[in-house]
Each structure stands twice: as C-alpha cells, then as structure tokens.
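Only one protein chain is missing; all other protein chains are in place.
Then we have subunit A:
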C-alpha cells in the first residue's frame, strides 16, 4: 500500500479523525487510526472506540490499494508538524514510512486484522445546514449535566416531527430548548433520540464552518435497543451510540405565563454579572433586584466581600427580587445569540426564562429558550 497526498489535506483529515480516538483505549488497537486506499483511488481514514466512529474519505491522485493501522495520536502529531510539501506514505513490511520533503518517519504498524469493523451508517433521515446545526447544538449543549453518574442528564434530546427538529437538554437546574427547521426524508419523519451531549457538541462543531449540509441518519427510531445516529458532510461521517431515551417531561415544566419581563443589553448585562460575580464563590448566587427602570445586581454576603452594580432595564410587570447561579446566568446569556436579552419571571422561586429579545407569549414559535431555576435565599 502507498499513497501521495497534499500535506494540508492530510493533516486536517487526520486531526478530524483523531478527535474520536479514545484517550485511554480499552484495547490497544483502538489507539490506532485505520488508513485504507481503495481500488477506486480513495483514502479512507477511520477511528473507533465502540461508542463513536469517525471516517473521512479523500480523493487521491496516486495510490496503491491496501490497508494499514498506525498510532493515531502519533500520526496526528507528525502530520501537523510536516512542512508544506506532498506527503508519501509507503508500507514496507511491518513499518509504515512517511516522507515529506527531507523529513522521514518510520512508524510501527498495528495488527489491522484485530481492528473492529466500523458500524455502517444508519438509514438517512434528513438534511440540515451545518452552520445552523452547529450553533443550535451549541446553544443546547450548554445545559447538559456534567455528572456521568446521571447519564440521562448528560445527553441532548432530539425530537423530530416532520420538518421541525427540537433539541433539549437539562442538568435539572436549567433547561435549554431550541427548535430548527430541516429537510426530512420522508417529509413526515418522526423520531426521538438521546445523543451523548459532549460527542454531539464536538461533532456538530467539527462538521460546521463549511457551509455544506449535514445529513443525519438514525436507526432504531423511538425504540429502546442499541440505537445509533450518524452525521455526514463533505466526505466526513461519524456515528455515535444513543443513550436511553428517558428524559424529564420538560414541556410541562416550561412556564407559559409570566408576571413580568425585563429587556437588557446582553453585552452590558454579561459584563456586570461577570464583575459582581468576582466576589461570589462557585455555586453561589448573584441577586437581581428589578425596580423601576433599573436592576441592581449584588453578590457576596455576610462578612465576605460584596459587590453591587446597577444597570438600566426596560421592565414590564410586577417588581421582583430573584437570585441565580452566576455561571448558569452567564452561560445562558452567552447562548441566546442576541443583542437584547429578555428575562421572563413569575416569582422568585419559579423558573425564569431567558430568550433573545423576543416575547415568548405572542404565540409565535420560539427558536431558543433557556430556562433557569433560581436560587432560594434563606431570608
């Protein structure tokens, strides 16, 4: 087996594939990246850790068919460091020799026959713009739980109802919901899937930025078995195993009636929260007092350091004092993707909803909602 390829093309493809390689492989071969030159002059690079698979297909000018397995991490480091010249890879016995300009690397190969075969792509379900998909996933993934002992909360729920995809995630303290349009095949396609949040966020980000479309493929629709979801775009495909589709009945938890709402400049709100939060320890609140045309932000208490700052606000409704975990508030403000942040309230112990400067209650379908549970103060 041998091939010749442009350095930048190879480096990018290797880096993308290496992303899915396990940091601590359960069996040694899983640390490998599989390189295959097919009979029709294509190079396939793949990685797999039994949960997530990734494969890139590139066109070749020069190549002899064959397959080889080498250390993915080492290959990624080497290709990243190579000079900008064509790269040759030639398999010689049990070694793979990489030559680029005057640099030459000899890599040990791993037993390719021991390498598991990658899962095949599930049946296609529809297509969506990669940039829109990446930003929607990022908006929702921010609310996933980080505690792996509660797997149900580490996932992003994807609900497909014809041309509407709803993404939702919660860690019990906040809930992010985003709706987006896509092109399903068939047009009445319906499914529910729980996708591991971290994998989905990385995948969506890695496929975004190209302007191309992402094809989403789904198996075991709505079932309880070993479901799988696949994403493919511009010669790249990745699959991941689905989680148990169990998820809180979140729609009933989203309040629909509010007693007040406040509009603030997102940028100045973020700045002010960051400033007063300097005196707040992790998981401690920033207190917001909405009064007239002003909101007073406060953090710190008792004999600790304290901070206070006031901001102008367009407020409508019953005045309210409410407290939030500052990190949750900042993550929500970072996700709304709007110059104006609108906070909707009921009471200081009921969920508040953050949206991007548009009303929630005018009947229109809201793109993005970030629900945030307040912190109850003891007094």
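As a working rule, contacts are C-beta pairs under 8 Å (C-beta built on N, C-alpha and C of every residue); 3 or more make two chains touch, one makes a residue touch a chain; residues count from 1.
FYI, contacts and distances are computed from a predicted model.
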item: Record-based protein name (UniProt) of the chain missing from this complex, from "NADH-quinone oxidoreductase subunit H", "DNA polymerase IV", "Xanthine dehydrogenase family protein molybdopterin-binding subunit" or "ABC3 transporter permease C-terminal domain-containing protein"; value: "DNA polymerase IV"
item: Of A:21, A:229, A:341 or A:371, the residue in touch with the unshown chain; value: A:371
item: Full-complex contact with the absent chain, from A:108, A:253 or A:278; value: A:253
item: Omitted-chain contact residue, chosen from A:17, A:71, A:325 or A:355; value: A:325
item: Hidden partner interface residues of subunit A, rising order; value: 170, 172-173, 175, 248, 250, 253, 283-285, 301-302, 323, 325, 349, 351, 371, 373-379
